[in-house]
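Note that one protein chain is taken out, while the other chains of the complex remain in position.
By written order: A, B and C. Residues from 1 in each chain.
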């Protein structure tokens, strides 16, 4: 119990910092560039790519944290492979402030394809991180409570597989139709939050 | 107990990071622009909008954390809707470094109205987050201790409603009298801290 | 116990973030300004004010955290005034990345006086925060374990009083002899760490 408490604390720290650093990517318009009140309103409105990217990534990290939280609820020990798989998963969370800033910078330009492709590819890597973590629950030694309901593990597996498919698909799609790829990302986000809120397993 | 401990840890992380990131918005005057000791004093004094915005937001986040802390003291379980409502509340805290930096950048300019209006609007959203969170305490399943004193929940409700009214009013007022709107924000802050320090419920 | 655990978690978060943000103030020399290996060595050596300010502030925050840690060990409840006094103390820690960056920017210039004076004044405010916090241990209600040894509280009081005297003195001194004021700060830091390591109360 004590051991996992500390893995949770470290993971919570990384999730909390990554989700809060997202805001640093939204830059205040410098006052030298502003010459009227409507100028400032327009500048703030032109920041919509930043707001969109912020909200999308905030939601994704929040859903990840909720899943992480429920997963750890049914564990009471850990193994070194599990620790490193968890570290790899945290790596995929840590890079989100970068991919989010890249998306915000290019979403309203003609060069949006690489930004969307990389953002979706980040999702592929994140899904791989979840797969790896779920794998280490059984090998090299089982980490689950003996009396655990597998419904929750299965629900995380399903949402990981759905994510993997959507992210691989949208990574490819981004090379031709980046905006459609992005809309599919947003829909995945809405599906995930809806499924997650309505999940039976508290 | 264990479950809520982790929600608290994640929330504490977000509160602690948001409150500490505020300081990054206060920029040291670059030494190339300084040509005498009194130059530096003047530059430091001209940073007063940053100090003011920093102190205002620090106080607001601190009061939010204190309320959050007392609320979680009377809970011993959680639900998924509660987790997401808490996530939404944290979102409204996370954006404060941005709205604070915006306020600091424009408070001493002629273009202060949008900055104050958005700052107050952030308060409206934050009040909505609190309302949503309080709502999820009862539905879909009750989360409060059976023997809880409702005095504390009522006190948070009242301070949320007061905040909601003041923030809606000042958001509108900011379009005509931004400085008065800001002074009302400051007064709300003082009222909140005073009420909170004198509250009976420890 | 549970209540104070969360105050500790929030405080630990703020201490940990403030101490880690210090490093952001040390800027990597941009590669456009470098034209040889010895250029880079020289640029890195010319960053000594940043290294000095980083180490000084890292040590001060670390000593503060150690004292905070030992203080909370002898408490088992809290009060709202205590929470806000703790919040004020954390405010004085949170501003350190700013005062540290200011010190680093001006220590090697002719305009060092305001930077040293403000840095020392930050110490005065920090000492006042400690005084306030120690005050709320007894009023409005006693928070200490009944069987607590007062030796530790007395040791924190003494080191706070020593700090208050040195910081008030050096704040004034900085207007005439900033470097001497800074050396006295460094000596206070060495005295504190030495006293703290040799303290009897674990």
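As a convention for this text, a residue touches a chain if its C-beta (ideal position, glycine included) is under 8 Å from a C-beta of that chain, and two chains touch if they have at least 3 such contacts.
For clarity, every value in this text was computed on a predicted model and none was experimentally measured.
Enquirer: Out of C:19, C:56, C:102 or C:137, point to the residue that touches the absent chain in the complete complex.
Expert: Only one listed residue reaches the unshown chain, and that is C:19.
Enquirer: Of the residues A:42, A:78 or A:131, which one touches the chain left out of the display?
Expert: From the options A:42, A:78 or A:131, the contact with the absent chain belongs to A:78.
Enquirer: Touching the hidden chain in the full complex, which residues of chain A are there? Just list them.
Expert: Answer for chain A: residues 2-3, 6-7, 9-10, 13-14, 16-18, 21, 24, 77-81, 83-84, 87, 90-91, 94-95, 97-98, 101-102, 105-106, 109-111, 113-115, 118, 141 touch the chain left out.
Enquirer: Please output the residues of chain C touching the missing chain, sorted low to high.
Expert: Contact residues on chain C toward the absent chain are 1, 8-9, 12-13, 15-17, 19-24, 26, 28-31, 34, 36-37, 39-41, 44, 58, 62, 65-66, 69, 72-73, 193, 196-199, 202.
Following the convention adopted for this analysis, only the chains that are shown with their structure count from here on.
Enquirer: Can you report the angle of the rotation that maps chain B onto chain C, using C-alpha atoms only, to the nearest 5 degrees?
Expert: Result for this pair is 90 degrees.
Enquirer: Pick same or different for copies chain A and chain B, depending on whether their interface residues overlap by over half.
Expert: different
Enquirer: Averaging over Cα atoms per chain, report the distance between chain A and chain C in Å.
Expert: That pair's centroid distance is 35 Å.
Enquirer: Between chain A and chain B, what is the gap in Å from one C-alpha centre to the other?
Expert: 25
Enquirer: What parts of chain C, by residue number, touch at least two of the other chains?
Expert: 13
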